[in-house]
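Every protein chain of the complex appears in place save one, which is left out.
Letters A, B and C mark the chains in the order given here, with residues in each chain numbered from 1 onward.
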Amino acid sequence: MTEPLTVGFVLDGLVALLLVGLVFRLLRTRHLFEAIMLYVAYGLTLALAWVRLGAPDIALAEAALGAGVTGALFLNAWHRMAVRAGADERLPMESDP
Amino acid sequence: MSGPTDPQANNATGAASETGTGVDHAHVRPLLEDDGSRDGPAILTWMVGLLLVPAGVLLALGLRGAADSRDPRIPDLIAEHLPETGVSNPVTGVLLNFRGYDTLLEVAVLVAAMVAVWSLDRGQRVFGLPAGRARDEPVLAAVLRLAVPTAFLTAVYLTWLGSSEPAGAFQAGALLAGAGVLLTVARVMRPPTAAALPVRIIAAGGVAGFVVVGIAVLPFTGAFLAYPEGWAYPLILGLEAALAVAVAVILVELFVDVPSIPAPDSTLDTVDPTGDPLGRALAPDATPPDPGAP
Amino acid sequence: MTAFLLGVAIFLLANVAAGLVRVIRGPTQADRVVAAQLFGTTGVAILLVLSVAMDARPLRDVALIFALLAVVISVAFVKRGWVRAPGQPSRAEPSLPREEP
Partner (left out) sequence: MSVELMVNGLTVVLLVIGCFFFLAGTVGLLRFPDLYCRLHALTKADALGLGFVTAGVALQLGAWHEILLLAALWLLVLSAAATVCHILASEALAQGVEPIQAGAGRAGSMDSEVDASSAEDGSEGGDGARARRGVSP
């Protein structure tokens, strides 16, 4: 890695600041949907952090899990809570035999 | 910003009883409303933050100490013995050869998680609709036709790449799971629950493959999971493939098998603010909580 | 050249950080999802630029994963997460006329 030290340092600092800021907002907010979206953004930022740390394999796993699977799981749970709280149920259900 | 006596929460409750949705859920409702103006109590966040600072300092000091006390011979040892692992990516070599036990137990944890979620199943399925609904949405169907095969191809590529470059079975499995979730929510695929036998066989395939291979090499090398010379590469590649498929199926099942949504008037699963929600939900003859009760 | 590429990455990351304001401010759920989508596209660009700047080919695999999975959250949201929270105007009754305070 022959990159100039200072520019790389600024980039790493920005990634770190973004991570801390996202986590701070995640802890502060009581709005669940916002928290889910912040978590997705956090996962993608963390993938960038792994990239900068020279671990692209962990970045791969983090991006795939954080952006794809975990976010969808949380949306699922959110949907369930919202329906329980009396929101419109949009999907008809079917019982398993 | 706002305390427990939130006027907005009370207001929302009043609105709900007017529209007749029934059960009082004032404790859930403020979290779901979409104005984004309510924050948790600031003091709590700051306390957590302040607690985390010394923890972070300790962690940094510990890492520094660990870096100082780390055996400097380990990287050389790995580099020296890497040719014996049958792969050229040191991470894969360590994970699947030197420390195969770790990986075996990791997959076992995933299988256990799937069983745990499955055990919450109450017979109603969220994604129980018949497949084929994506035809109603030609745009979505078109992009799925493009993205899903690409994801599958990329997963195969990542699995194969894992032997020489940073990638591997877990990454490929997570990518496949993402494609599976996409197909599920778009209602192209109607995924079977974990109750289906093929799902269980595939999900257990990762662990089972490890154990079978580990025992099968016993007569040749005399040690569990110690691959015989020359066989390491094909064995690792086969195990990686089984792992990728198992991880993908398990992750999709975690998504599919979540306890489904109760019907709004169902006595099952209704949260009773005054009682134990779990006990209430599991009792077969629970009566619905009176909306008028305080 | 490397310094320039890293500068581009910094600029794009600052872009994303600004876009995240939309996640916090909303006001609708869809606005928050759109802002998360911004992260997917810009993340691909950042990774591509970094892959040249850091001379690391595997980063292009990470970019491919970003691109493939960026769509999952949005589709899951539209098909699954988008419920009308209580107190929001419904499909049947259009939103109330705006009143200036």
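Assume a contact is a pair of C-beta atoms (placed from the backbone, for glycine too) under 8 Å apart; a residue touches a chain by one contact, two chains touch by 3 or more.
For clarity, every value in this text was computed on a predicted model and none was experimentally measured.
Student: According to the contact rule at the top, which chains on display are touched by the left-out chain?
Tutor: Per the contact definition above, the missing chain touches B, C.
Student: Footprint of the hidden chain on chain B, which residues?
Tutor: Counting over the whole complex, chain B touches the hidden chain at residues 7-8, 11-12, 15, 34-35, 37, 137, 139-140, 142-143, 146-147, 150.
Student: For review purposes, identify every residue of chain C that touches the missing chain, sorted by number.
Tutor: Residues 1, 4-5, 8, 11-12, 15-16, 18-19, 21-22, 25-28, 30-31, 33-35, 37-38, 41-42, 44-45, 48-49, 51-52, 60, 63-64, 67-68, 70-71, 74-75, 78, 82, 84, 87-99, 101 of chain C touch the chain absent from view.
Keep this in mind: only the chains that are shown with their structure count from here on.
Student: Just how far, in Å, is the C-alpha centre of chain B from the one of chain A?
Tutor: Distance between chain centres, rounded to whole Å: 13 Å.
Student: Scan chain A for residues touching two or more other chains and write them down.
Tutor: Expected reply: 29, 33-34, 56-57, 60, 64, 67-68, 72, 76, 78-79, 82-83, 85-87, 89, 91.
Student: Quick check on chain B: which residues sit in contact with 2+ other chains?
Tutor: 16, 21, 29, 32-36, 158, 166-167, 171, 175, 178, 181-182, 185
Student: Help me check something: in the complex, which residues belonging to chain B touch chain A?
Tutor: 16, 21-23, 25, 28-36, 38-40, 42, 45, 48-49, 91, 123-126, 128-129, 158, 166-168, 170-171, 174-175, 177-178, 181-182, 185, 193, 251, 254-255, 258-264, 269-271
Student: For a test of understanding, state which residues of chain C touch chain A in their complex under the given definition.
Tutor: Touch list, chain C to chain A: 2-3, 6-7, 9-10, 13-14, 16-17, 20, 23-24, 26, 29, 32-33, 35-36, 39-40, 43, 46-47, 50, 53-56, 58-59, 61-62, 65-66, 69-70, 72-73, 76-77, 80-86, 90.
Student: So in the complex, the part of chain A that touches chain B is made up of which residues?
Tutor: So the residues of chain A touching chain B come out as 24, 27-34, 55-57, 60-61, 64-65, 67-69, 72-73, 76-87, 89, 91-96.
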